[in-house]
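Here it is: the structure, laid out below.
Note that this complex is displayed minus one protein chain, with the remaining chains in position.
When the chains are written out, they are named A, B, C and D in that same order, and each has its own residue count from 1.
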Amino acid sequence: MAPASIALLAFLAPLASAAVIALLLRRRGCIASYVSSAAAAVVAAGALALAFGGERFALTHEWLRLGDFSLSIGLKYDDLAALMLSIVGVVGFCVHLFSLGYMADDAAKARYFGGLSIFMFSMIGIVFADNLFMMFIFWELVGFSSYLLINHYHEKQSAADASKKAFIVNRVGDFGFLLGIIGCYYALGTVSLDGIAEKMGAGSVVTAAIPLLLFCGAMGKSAQMPLHVWLPDAMEGPTPVSALIHAATMVAAGIYMLCRIQVLMVPEALTVIMWIGTVTALYAALCAITQRDIKKVLAYSTLSQLGYMVAAFGLGSLAVEHSGEGMMHAMVLPVGVGAAMFHLTTHAFFKALMFLGSGSVIHGCHHEQDIFKMGGLNKKMPLTFYTFTIGVAAIIGFPYLAGFFSKDAILYLAFKNNTAVFAILALTAVITSFYMVRLWRLVFFGEPRSEEASHAHEGGLSMTLPLVLLAVLSIVGGYTAIYGNAFAEVWALIPVAHGSDHTIILAVSVAVMVIGAGSALVLYKPASTDALENKSPALFGALGGLKESFDAGYNYYVAKVQQRFAMLVNFLEQIVLAGMIVRGLAAIVGLVGIGARALHVGSLHAYVYWFLLGSVLLWAFATGAF
Amino acid sequence: MNTQPVDLLLLSIATPLAVALAIALGLPKRFSIKLAYVGFAVPALIAVWLWSQFPGNPGESYVFLTRYNTGLQDLGITLALGLNGISLPLYVMAGIVGLAAGLYAIQSGAERLKIYLMLLLVMQGGLMGVFASIDIFFFYFFHELALIPTFIMVGIWGGRDRSYAAMKMTIYLTAGAMLSLLGLIAIYLKSGAETFDMITLRTELMANPMAFVTQKYIFGLLMVGFGTLVSLWPLHTWAPLGYGAAPSSAAMLHAGVLKKFGLYGLIQIALPLVPAGAAHWATPLAVLGVVGNVLIIGFITIAQRDLKQMIGYSSVMHMGYAFLGIACLSTLGAGGVVLMMVAHGLSVALLFLLSTSIYHRTQTFDMTEMGGLAQKTPVLAAFFVTGTLASIGLPGLANFWGELTIYVAAWKFNPTLTVLAVAGVVISAIYGLRSAAKVFFGPPSDALNGVLAANPATDLRWSEKIPALILIVALLFIGFWPKSLSTPLDSALRALYPAVEAPATQVVSR
Amino acid sequence: MSALLFNLFAFLAVGSALAVVFNKNTVNSAMFLMLSLVAVAGLFALLDAGLLAILLVFVYAGAVVALFLFIVMLLDTQGGVRKPFKKATVAASIAAAGLLVTGLVSFARATNALPAVDAAASAPAVGASLRNYATQLFTTYLLPVQIVGFLLLIAMLGVIVLSKRFEGLEDIK
Amino acid sequence: MNYELLQAAAASNTWGAIFPELMLGCLALGLLVLEILLPKKQHDLIPALAIAGQVAILIGLLVNFRTGYLGDTTFNGLLRHTESGQFLRAFFLLSSILVSILGVVALAKQKMPRIEFFHIVMVVSAAMMLLAQANHFVLLFVALETITVGFYILVSYTRSNALSLEAGLKYLIMGALSSGILLFGIVLLYGVAGNPALPAHTADSMNFDALRLFLAANPDNVLASIGVVLVLSGVAFKVGAFPFQIWIPDVYQGAPTPVTAFLAVASKAAGFAILLILVRTFAPYAAITTPVLTIMAAATILFGNLAALTQHNVKRLLGLSGVAHAGYLLLGVVAVSATNSTLAVGAIQFYLFAYLLASFAVFGVMTHVAGADDADQDLDHYADLGKTHPFLATVLAVGLGSLAGIPPLAGFMGKLLIFIAAFKAGLYGLLGVAIFGVVISIYYYFGWIKAAFFSTWKAEGAPDTRPARTDVSLTARLTLVTLALASILLGFYQGPFGDWLMLR
Partner (left out) sequence: MSVGLNHYLILSAVLFAIGFFGVLLRKNTLVIYMCLELMLIASTLALVAFSRFNGTMDGNVFVFFILTVAAAEVAVGLAIIVALFRKRQTIQVEELNALKN
């Protein structure tokens, strides 16, 4: 099979699956789940086959043309796309597999798997997109599938609200994204990725507004401040969905998109992006400390890690000394792309692993999500425990696990480019270790603290297999060598510390991990109350307030500003326009009409006066009195 | 000129009218309904068939062209029928929405169903005529033919405030129609051609454009006149009221298809024939459309509690994009508007249809008294969400293309307005999703529980599903294959719009 | 001589016309109307239209006014309290009179602008000859004569319809 | 006066040229004879005969439409035979037939003698037919007075009803007053045009052709100007143009419904027929006639529509809406006056015809809905009509729709043609007024339709005080169907009729 055909197959298989499920399998959840999983398997297989097959290609086909404007659908398959597609394929397949077990008893299984298939299709669309309009189209579609899946338990008010919020906040980001694309279209005359690269290579200049507007899209999708509010709420969706969409792939699409348009970036834009990423990373990490819900902790962790990636991208280029053929070349490389994508990859593995692990826990605990009501699961669910531990180790940067390498790359980049950012990211790393260990400790150790936890049990093979698979990837994913040449173009951009830098970074990295993990181990014992809250209510309150303030602000805006403004405008419309003006004019006409009618007084004399006046007027006109 | 053995266009207009006449002359109810199926299906089938037969690149010229003398040939009035790339999409849309509305009406079991169907058939005939007419007189004529039944249907089968709504609608729409009629008469006379035939007028005016001042007044008249018909802010207040009161099928056909008359008139007639006038008015039109329709009405839509009013307002809001697209004075803008009209027609019809189905289950249109309906009626919920997402411009459904192309075109016209217009995507997402959530998701309200206890809700019946599915399939088809419409459209607009895109130079050259 | 007669008839006509308007008694009004008609008939005679003068007296003074008188007597409308004029009516009447007088003035100005023609010198007294009436009525104006015939017929029928006693109609007391 | 001249004058009285009018007169006389001859029981035959006879005359007229007299003057210049005249003759005959049909229905509710009614209607129609061909003030006056006197009788025909008599009295006084004004105008024109001291003076100064020549030669004569406006105001009374429209609602309300229809359609059309002739005669004084008619048209449209807005008595409503229609027609007349446009003449004729179809449809329904008290016809009486009498309600809706000028009905075409003509003449301001009028007129027309279709009669159980509705006889049903269908058909297919109207 030609690579292009494989790509198309991988692209369309989930669409076909979604269509079949929607049309035929609505009431046959089981078949639907197998169909969808089969499609995911096709994607995974196709993605890996393509990635390691080595061939890179581009296809394009006109989709719409009006006047000079033409919009194409096209596949651009390079190393970056190959990497992303592989992540989507592998994690997607794992999540499908996991879902088979996790969602086995769900009444609306067909809808769920249909949604997953639509998601896979849309996500692959983003990956393949060879131009920004196409990327925008699939960008919106992943938003839709995210909406669909967050809203899976739609009878819960919180789920309904969360899905709505997710979609709308994403729309805000897309508002900027779309404007950025249109601006780019007029600035460069093209939105195709190759075209942009060509134009920029030829010396075209864009204002910072365009990359920043495009970044808005990433802010929405990758939940960067201040558009991050939707992601914690999105945990209302089924846990596998959180793993796939809200941890591993969709939220990473923003990073992927930024990497796609790296050529458009100008220094000012990068600075803004860097700071937004950095602040998000720290903020989210702080918020994570006080969370009780296992998924919420992971969600804030995801936010924090996404901030890391964005910051990495924003840190941008680095002059790299490159040794080749015995000579040292100094060249500037966009290593931000490498660092971001590298962290994206490893994060996809270990965060998906942890989410699926949490799913396993939740499943085992009969949908209890409060970590203070768990405990002792290391014995009840050993496999989950081990894999989850690997995930935690990876994220806190335990040496030689996946997260260690990618985090170090980012820290190194920050160290080289911006000390302040470096400091903040290092602090974030401390906090990350702290809250992850807290989570790990509370969930798995001690005695079960609730009825549910005491009856916890391991899920079936379909749930454990993905955990194992992802655990393996979380261990080895940081070694770029295992991927062979498949993603060489991306890996080439990973900043690698040398010499003294290497030592410093290594030291810092290990130090922050030890500090964070150690203090968590000291502070938290398995208990049903939060130790931090007990020991330092002020700090706990401040951290909680940090989280609450944004939600409160958001709610205030929605309920008080937006809704009241809408009511006001509505009032003006109903009362002033439709009421006073329109009805008023009608009333005036009506009154004049009543007046005219009242002139018919019924008296002959009055009528004769009309005749007299008429004749006199006409007479006066004829004799030239006017 | 007619190469068809049968004049299908005439047939598509005459069939529903003939069926309506037969019903009016006292056909028994049983046969009436059977015949009504024919009356609705024939135009739809013809429309789809002609779509498939439409040549690849006809330029601006009309295909399937036929002419009949109705007695005023010497005044330049003939019944000339034909389709070009601009009218084809709308003609097809009219056929499809008509079929859906008809099927929905037949199953509705309305009181005095025969008359209801008769009026709907008259409307359908008129609608097919509007988009198939080349002669401006008949274009206007068919519009009014379709309009009259709307008033009657609102008045008789309408809901809350039907009497006031019907009256207000009638007066507003008559005023709009009269003003645009004046504008059309002005074109007829001032062109010097003294004909209503669009083909002749185009040839004539391409060679000898009218003076700028004349163009200015004519476009102004058409803008206000057509604007009222399309609910241009602040002449829109009839629309939410009327749609709120209208019975579903009438609202479907009016909001979905008939309302497009004004936009179609601007694109097919006003822009090519009075380009300099259009250029003069472009900015005010765009500002009204964006600030008035998109933003102000957008916020008003957010504040609505009544589902049907909400849909009505959202329809008004979307018209703002259309005005913006028209103001761009470009192939891209106008093409975008046509795409949007088709998509909006399908989606708003779908929403009106479903809102009535919802009403039958909840006995109320008040969204605050609903909630959680999706648990009882998953298919209805899925359909409604599809319709909502279509109307807020989700890719994969037809509406996206129109909005996207309008935005792209608008940037060239005025980036600031474009930014404001694109902000509408957020606004529409807010009210669209909010309504879906209020109706279908979350726990059911107490009021709804009461209604459901007395009257358990069942999911959509097939007779409701089929019309909805027709619309959804059309939305998806165009969403995935926009070229099916954009190719003929592009071909016609490219041939027709050079003068529109360069009106300034044209005025100078005079 | 003719000037004297003209003045006489003119004053008579105007005076009795005013009396028709301002007299409170209907019968007197009718009588003054007759007087005014007679004066106009005299003017007709002055204008060499003797036949018309005679016709006017016969038809109008003789028939029409007689009919009026007859009806006045029949209806006996003199009874009842005469309401005084309302102030608004008086004001309106004065305004109307003003308008009419203004009109008359403007009319007088307009007629004075008309080129004067000396009747005796310039034009034959066509109206004096009975034969002229006959030829005109029976050739040129034959059609109007016919129409007037029908007019009289329907007038007659109308009067019958409006006045005759019919079975089942109890309105005539 | 020599013998040859006399002979020529006598020979010019070509009675064949007015054969339809003669036949109509004879038919009228014949009816009277029949009334005497036939036994009382068979008097019902007479209306049928009247209608049949008129139909026969109409057919004869239509068959011989392109008569050899076209373009000629006959009766020593009293009449001019034109195609417009032919059209109007047919028009008046048709309305006479329709009035007779309505008369049969309406008179059945009264205990009035019948035959005289048809007789008078026919004589009046004949006079109208002649009036439409008038080319001379004497004929104009005599014909006009015949019509007016006929209407005095017809309006007060149901004398058992005081309102009918009151209406008759009002019409009588106002009519006589306007006749006086008209006559004074005629006299002035006659005198000025015959003045030997003026250029182009004429011996036959009441002849329109001669008068036009004279006016063209004396463009600034004040007395002639006064004469022109006085004549116009006399005609304005007939057509009901502002400010001479004030009598209309009272008289329309009091008159028996068929007579109201006759007044609304035929009398108004007669006014317009003569107005069209006069406007062309007065063409040299267009500087006076055009502004006068313009202001009249605007005021008429506005007044008629505004006053009708809140009217509840349907006869008054139709009267006031008729005033508005006179305004639209005046718009066409102004176009004729301003540019002598033949298109406008065609438009006016089409409008009149559409107005006839629609008005008679509506009046036909009213005749059936009305009770014995003809003057009391309220909008409320129409409640439920759509349910109890769907046929009548449908005809009513078609008629009102056509009057409102809504496509696809004939009334719309009429308005469109008038608007085109007015636009061509550059009457933009008037067009604006007309459109405003059309828009607000929707309110009351639609209100009526609403009353018939949407509302229901008062509260449940309340006593129904409305008059009983008459059953629709076969003839009436056929007539109403024809009127409604013609209204619809003419809205989009004018066929040879349209060609003929516009080709001249």
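Quick note on the criterion: a contact is a pair of C-beta atoms (placed from the backbone, for glycine too) under 8 Å apart; a residue touches a chain by one contact, two chains touch by 3 or more.
Predicted model, so just to flag it, every value in this text is computed and none were measured.
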Query - Among shown chains, those touching the left-out chain - result: A, C, D
Report summary line: The one residue from D:A50, D:A134, D:L188 or D:V395 touching the chain left out of view is D:L188
Query raised in the report: So which of D:A52, D:L163 or D:A372 would be touching the chain we can't see?
Result: D:L163
Requested in this report: Could I get the residues of chain D that touch the absent chain, sorted low to high?
Outcome: 137-138, 141-142, 145, 148-149, 152-153, 156, 159, 162-163, 165-170, 172-173, 176-177, 179-180, 183-184, 187-188, 190-191, 194-196, 201, 203-206, 249-251, 253-254, 316, 375
Report task. In the full complex, which bits of chain A touch the chain not displayed? Write them out. Result -> 597-598, 600-605, 608-609, 612
Query raised in the report: Footprint of the hidden chain on chain C, which residues?
Result: 2-3, 6, 10, 13-14, 17-18, 20-21, 26, 29-30, 33, 36-37, 40, 43-44, 46-49, 52, 55-56, 59-60, 63-64, 67-68, 71-72, 74-75, 77, 83, 92-93, 96-97, 100-101, 103-104, 107-108, 111-112, 114, 116-119, 122-127, 132-133, 136-137, 140-141, 144, 148, 151-152, 155-156, 158-159, 162-163, 171-173
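FYI, only the chains that are shown with their structure count from here on.
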Query raised in the report: In whole angstrom, what separates the CA-based centres of chain A and chain D?
Result: 77
**Report entry** Of all residues in chain C, the ones touching two or more other chains
**Finding:** 110
Query raised in the report: On chain D, where are the residues touching two or more other chains?
Result: 222, 226, 440
Query raised in the report: Which bits of chain D are touching chain A when the two form their complex?
Result: 169-170, 173-174, 177-178, 181, 222, 225-226, 228-230, 232-233, 236-237, 242-244, 246-247, 249-250, 288, 291-292, 303, 305-311, 316, 320, 440
Query raised in the report: What part of chain D is in contact with chain C in the complex they form?
Result: 1, 6, 9-10, 13, 18, 25, 28, 32, 75-76, 78-79, 111-113, 116, 119-120, 123-124, 126-127, 130, 138-139, 142-143, 145-146, 149-150, 152-153, 156-157, 159-160, 192, 195-198, 222-223, 226
Query raised in the report: For chain C, which residues count as touching chain A in their complex?
Result: 89, 92, 96, 99-100, 102-103, 106, 110
